[in-house]
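Here the complex is missing one protein chain, while the rest keep their positions.
On to chain A.
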Amino acid sequence: MCLGTELCMCVSVSGGVDFRGKEEYPSKSCFRFFGGKSHFYCLHSTVPSIDLTLKAALLIQRWYRRYCARLEIRRRYTWTIFQTIEYAGEQDQMKLYNFFNALITHMGGGGMNDIMEALSPRSSPTSDGPTSELSMKKMIDSNILEDVPIEANYKGPHLKMPLNTDQIHELVDSFKKKKALHVKYVYLILREGVRILRQRSTIVHISTAIAGQITVCGDLHGKLDDLIMILYKNGLPSTDNPYLFNGDFVDRGRRSMEVMLLLLALLITYPNEFYLNRGNHEDMVMNARYGFCKEISRKYKAPHGPRILRLLEEVYRWLPLASIIDNRVFVVHGGISEDTDLKWIQMIDRSKYTSLLRTPVAHLSSNHEGKEEESQDEEEDETCKEVRKITANFEWKQVLDLLWSDPQSNKGSKPNHFRGGGSYYGPDITQNILSSNGLSMLIRSHECKPEGYEWTHNGICLTIFSASNYYEAGSNRGAYVKLIGNKLEPHFVQYSADSRTRKLTIRERVGRMETSAFRELRGQIIANRTKLQSEFKKHDPNSTGYISVGTWVAVLDEHSHLDLPWRSLRDKLVEVHPTSDLVDYNSTFEDQNLTNENGIKGGPTVVEALYRHKDSLETIFRLIDKDNSGKISMEEFSETCELLSRHIEVPIPTDDIGDLARSIDINKDGLIDFNEFLECFRIVQSSQHGKEEDEEDDDD
């Protein structure tokens, strides 16, 4: 029983409402106060003024809000770092391909015939014999590929047409247990998938008349856990539960194969309730750089690897480019531009775009029979040729825009320099394109968002992204949107597929992200070390080791090729003298070095150039590697380095690199394992002889 006065804040033992009639006082604390004592006593034996209590509350709340805001700022600039590096990589890819296309158009080989062959549109990145339409037809329409014996110790699922729900469950279960699907069934799924996709239009019309709703998902990027999470939360497809996946199923994540197989299996099992749009990563040239090719070469050995790649190419070129739901909602992977013409796109022969990075001239002159395009009408005059070229270019731009564009807040439309492909489109563009086609909303993906989704353009453009923890554990949630009812009202479901991150506090999550982002950033800086260091030194004639902050910032701005707020990030990147405005520029490199254990002559410039362009090198390697074995010949290797050196305008002494390569060719069979070669380029802490953590190898 309380002794209290009217200012007492006691409440009854059972909990209940405080004296002001407000918030229920947590009875837990009441119990604790009262429990264990032989008599009851008032919560506050002295009576503090209300003022002081309020002061306490306000103080803590103010400081806590400040704490949150500061975490938020850190989160935001960390995000900027990740995104800037990501897009810089994409830009690189585009530049590389522009370089190839220019070479092909203007010089047709010039002594690098093998590579030119490999990169030219007439051949596919992989081939296992003559690439003719006939043999592809055979691969798809007969089950010649599936004539593969199954080993006795194969414990995975056995699939048989027609696929049904039980088999889907089996498939998901075995993927969860990290069992690889037997290649026989991989072929089955890929083939049947192509057969279904072939029948669909370029822009697919979906109706929710029967189901009354539809679920739209964004990028998955090889993250199987997220796909399984979605199916778990939202159920398998059915007449009442249709799905549309908006592209970028593969690359970057380590289980792209499983994601692709599962999506296609769902397509095959529920063809009337399952839809797929093509993303910019459904493209073999992107896969060569961003990890899917690598994953396949690891999981499936010859002769299957190349065949699977070939089949995947078929899947890609037959994927629809966009979908329209109930004639109201336009769903496409990237977006649009002012030139987007849906009627024209509907009539395009989308199957000729095996890869979007090859120019239309290439597409013009390629046909799948592999015949030379000289069978053109002799009478076709220059004007006709020009017109065809212009039309082809325009069509290509349309397709590129659909899969590569990003929304912007400014009005109008302009080329997307950040990524190197597609356009930026403003709210007016969205409004125009939607209205002129009688549509009311644009749903797209392509960009990672912290909450898994984001509205722009005053609520008519929605970005949906389904790969949680994309940049780093804890970086972002994934989401999917359900469009429900007559009005297709959007309802969002967010999730994080990484159970570890859910247990982390926000502060820990931001901390991890930051560490990771800065590690990547340092990698980029080290890759430019020689140049940066020489520039720094230029401003330090007396070799004091110090330069002004302004100079440091200016040098990085100009030579790092990354558009970041260097001035504000300096405390994290370099030693700043406490009182003067000077920076110890050598500390930018924090004692880290690229390994050069095998002593590539030509020095650090060459090593750094190779490290900086590692991804481009790898892309070229994988495209040349016809049997997807991870090995190429010495000549191909030399040609690759020569090609790269032309592209980046840094002379790469092929003899020396050749020596290095030969030293890796341990079994002296004249073939180089380029995975091993690329491993030579690592960042090492010179003082600690430690290694930068490479991405953990997949454990399957």
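Definition applied: contacts are C-beta pairs under 8 Å (C-beta built on N, C-alpha and C of every residue); 3 or more make two chains touch, one makes a residue touch a chain; residues count from 1.
To be clear about the criterion, contacts and distances are computed from a predicted model.
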Exercise. Which one, "EF-hand domain-containing protein", "Peroxisome biogenesis protein", "POP1 homolog, ribonuclease P/MRP subunit" or "Pleckstrin homology domain-containing family J member 1", is the UniProt name for the chain you do not see?
Worked result: "EF-hand domain-containing protein"
Seminar exercise, completed: The one residue from A:T391, A:T505, A:T544 or A:S580 touching the chain left out of view is A:T505
Exercise. Which residue, A:K55, A:K177 or A:H205, contacts the hidden chain when the whole complex is considered?
Worked result: A:K55
For this session: Just name the one of A:R65, A:K137 or A:H205 that touches the chain not displayed here.
Result: A:R65
For this session: May I ask you to list the residues on chain A that touch the chain which is not drawn?
Result: 22-23, 25-26, 28-29, 32, 48, 52-74, 76-77, 80, 408-410, 458, 505-507, 565, 567-568
